[in-house]
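The complex is shown incomplete by one protein chain, all other protein chains being positioned as in the whole.
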Amino acid sequence: MNYRQVIARAIGDEMAADDRVILLGEDVAAAGGAFKTTVGLLERFGPQRVRDTPISEQAIVGAALGAALMGLRPVAEIMFADFAGVCFDQLANQLAKYRYMSGGQFRVPVTIRMANGAGAGFAAQHSQPAENWLLNVPGLKIAVPATVADLYGLLRTAIRDDNPVVVFEHKNLFAVKGEVGPDAALVPLGVADVVRRGGDLTVVATQQMRHRAVEAAGRLAADGVEATVIDPRTLVPFDDETVVASLTETSRLLVVQEGPAGGSWGASLVARIAQDHFDLLDAPPVLVASDDTPVPYAGPLEDAWLPTVDRIVDQAHRQLAY
Amino acid sequence: MNYRQVIARAIGDEMAADDRVILLGEDVAAAGGAFKTTVGLLERFGPQRVRDTPISEQAIVGAALGAALMGLRPVAEIMFADFAGVCFDQLANQLAKYRYMSGGQFRVPVTIRMANGAGAGFAAQHSQPAENWLLNVPGLKIAVPATVADLYGLLRTAIRDDNPVVVFEHKNLFAVKGEVGPDAALVPLGVADVVRRGGDLTVVATQQMRHRAVEAAGRLAADGVEATVIDPRTLVPFDDETVVASLTETSRLLVVQEGPAGGSWGASLVARIAQDHFDLLDAPPVLVASDDTPVPYAGPLEDAWLPTVDRIVDQAHRQLAY
Amino acid sequence: MSGSLADLSAMLRIRHFEDAVRDLFTRDLVRGSTHLCQGQEAVPVGVCGELAPGDTMTCTYRGHGAVLAMGSPLDRCFGEILGRAGGVCGGRGGSMHLTDASVGALGSNAVVGAQLPIAVGAALAAQHLGTGAVTVTFLGDGATNIGAFHESVNLAAIWRLPVVFVIENNQYGEYSPLATTTPVARLADRAASYGIPGVFVDGNDVGAVRAVAATAVARARAGDGPTLVEADTYRQQGHSRSDPATYRPPGELERWLARDPVTLLADRLTEQGAATPAELDAVRERARAEVSQALERALSWPMPHPDTRLEGVYA
Partner (left out) sequence: MSGSLADLSAMLRIRHFEDAVRDLFTRDLVRGSTHLCQGQEAVPVGVCGELAPGDTMTCTYRGHGAVLAMGSPLDRCFGEILGRAGGVCGGRGGSMHLTDASVGALGSNAVVGAQLPIAVGAALAAQHLGTGAVTVTFLGDGATNIGAFHESVNLAAIWRLPVVFVIENNQYGEYSPLATTTPVARLADRAASYGIPGVFVDGNDVGAVRAVAATAVARARAGDGPTLVEADTYRQQGHSRSDPATYRPPGELERWLARDPVTLLADRLTEQGAATPAELDAVRERARAEVSQALERALSWPMPHPDTRLEGVYA
């Protein structure tokens, strides 16, 4: 089973468990999804519950919201996360705020799935870490799974959550393999995964960068440096505690992120740690991020835009030498 | 002259200087703007250059972009900054990226004006610090003027800039008074204003919070604490240098911001300073921000949502006691 | 259908409510902005009058009338506009966000057009759950130019959802007369782009509105899909609090005041012998009294405590 395939599995398991779960989006039904992430669901659950939509993202998100107000638990797909742009009002001004503005009259159990991320040459409008656009929007929860098990568990948890959860499925991880047994676990929102433990340095990274961080940690170990690698798995809520617990041991924080620094989750984490746990730090907390440019198309440019394993290793050594 | 009135003055001065400057937006012409910020421009420059549009924000921003590609220098108004939501694709995926994606074929001299900010009871969908939504979007410049002179000077500079600049006009500052002489200066993008100098603490704040920071600094002075207050005036580019120069003296950073912390400019600044100037700091850098909630309507709730002068003073004392 | 004494009463309650809100605004008891619907009352009363229990509605910032027409209590609506803890949204929403799920009022929206896809979603739930419920959504004339309108009607049409789109054509979008922003004379004609019926109706004639709404609601309930209704009416006040509406051509307001929906209905009831002058007076008096008593109650309620401000973001 891979990251791509586990999506239909997770949605299917929730649809089987709860009649109120429906799926809607562009080409999610008959075609099984532009990324083939929803294959088989139409056949299993029928066209009332698995619905192809017109190319109308505002209507997709708004319809999911409206249906949720009336008791359904919609899962809506926005094909590429960049298209959050065309439905940003429904995401940020409606979905996120509906409960609060009404004084708590509604539960809003909507899951929005989007494919994010760079690295495969999709260029400036199909590659963005759009999760960062949604950080200053209280009311949403945000999941950024990096593994098959996490994607499975977080997606199911998102569908069960009574709040809007945006789940980012990273395009460049579709081929990642993993196991999901018959008794596969739900993954709670707001609980980080400590991928690797080491006493010298705390590295925090999500999705594609988590995998690079793990690789970097391996290389660092060969150099005698033991890094803890933490994958927060959700950006909202964010599990600061796990990061802090590691910092009590390592005193050094390195955040690795795909995407520019400004207004990012990485910068927000660095700021929180600097503010609330200044005394824990023996070296400056560092964010390794992408350049302040749109995502370029050509291979050499895009490769340079994404933080590399080399850059992570380098930066780790610099922090240890501090 | 007040903050509200100076807008038409700035736009008018640029329109008089350059035929290619046009103004478009909802009710900007015949009605002189929903906030009366464009009064008189239709009469002065005629309906070809000052255009009322339908309620179609995607078309407004896209048309400004397209016209700029062909040599005009459009100024487009989005009435409330929250409506960035309905045209976010045109702002974030088009306007910001157009030059880069084309390999530098175009100049994109577009100015987008939006009224942002809380404090006047406009509630969750008409009060947001939407400037934070645009931080992770390389390609835009962002201005957040707090005074009459800065609004005048930044707006003119924005119109003259060959790149897209989003200028946020804070609704709660419309009544602020100031002078703009006949030889009023342009204000460069990326140069902070040191509003007040003091050796004990560096406070950075924009717009409404700049005024509160100044008030707080006055109260702190009465307690014997001298704060520097810096207004960055633009968020992109951001004048880190001025902040750092002050920190070499004060070693204490307090950022005050209207709006939640996640993905904000304040968090980004704290992160950059913590990373790049860790050694300058004698106390944790702190961001005073709003709660992680939508903007509430009722007076007591909204008042509590906005950082108060009391909170700033308190926090300053705490940082000094560190 | 021709409108009833009950309709008159409902319209009067809205009229007095709005007059009171205007007054509260001038007394600085309403924050931000407020958008009143005097002159448009026949539309929400006529449309919502054709709904059944379980039906739902979304509307705009100019939605006090629609929310009241769904049956939301006067005092709790006043309370919300006054920012009181006892308001329908606990003071979190205010005038532009009146919402009362208990009567099917699923939300007033302050972003032009944003209420439309949400209504489509509510209708989708009804279709999916087989509840037979219908959703009505109100929008302004100006809102027919925003993208969300197009996407929403199209989606509702292709899925044959039980939703009725009601354009309250009050002739202006803020300060812009319709013709300056919209290149078609009849907004109902835009229905053709979606292969659904488009119906024009005199929105100041509550009976006519009821008739058109009844057909559209029945069509929706029968599973035959959406209808686009254009109800012609007039915003007797300015766009929002601060607008003296000086842009109106001379005589326009007067012409419309001569066709005031409340007066029209009262006159018709008299003509038809459906109500005596004394009965009408009693209805008028009761509406006035209900509104003023409700306002008094709401004014006595406390503001929400700042300590509660984090409540209600997440379930």
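All chains are identified by letter, namely A, B and C, in their written order; residue positions are counted from 1 within each chain.
By our rule, a contact is a pair of C-beta atoms (placed from the backbone, for glycine too) under 8 Å apart; a residue touches a chain by one contact, two chains touch by 3 or more.
Given the structure is predicted, the values throughout are model-derived calculations rather than measurements.
Put simply, the hidden chain is in touch with A, B, C once you look at the whole complex. Of the options C:His97, C:His150 or C:Arg248, the residue whose C-beta touches the omitted chain is C:His150. When you scan B:Asp18, B:Glu43 or B:Asp162 for touch with the missing chain, the hit is B:Asp162.
Although one chain is not drawn, the whole complex shows that of B:Leu69, B:Ala120 or B:Leu186 it is B:Leu69 that touches it. Along chain A, the points of touch with the absent chain fall at residues 26-27, 30-31, 34, 52-58, 82-83, 85-86, 120-126, 291-294, 296-305. Across the interface with the omitted chain, chain B contributes residues 22, 48-49, 51, 53-54, 56-72, 74, 89-90, 93-94, 98-108, 138-139, 141, 162-163.
Interface residues of chain C facing the missing partner chain: 145-151, 154, 157-158, 180-184, 189-190, 192-196.
Rule of thumb we're sticking to: only the chains that are shown with their structure count from here on.
A complete topology is adopted by the chain contact network, contact being made between every pair of chains.
Chain centres here are Cα means. That of chain A falls 30 Å from that of chain B. Per-chain CA centroids place chain A at a distance of 40 Å from chain C. Among the residues of chain A, those in touch with two or more other chains are 89-90, 93, 100-101, 138-139. Shown for chain C are the residues in touch with two or more other chains, namely 89, 91-93, 97, 109, 111, 114, 147-148, 312-313.
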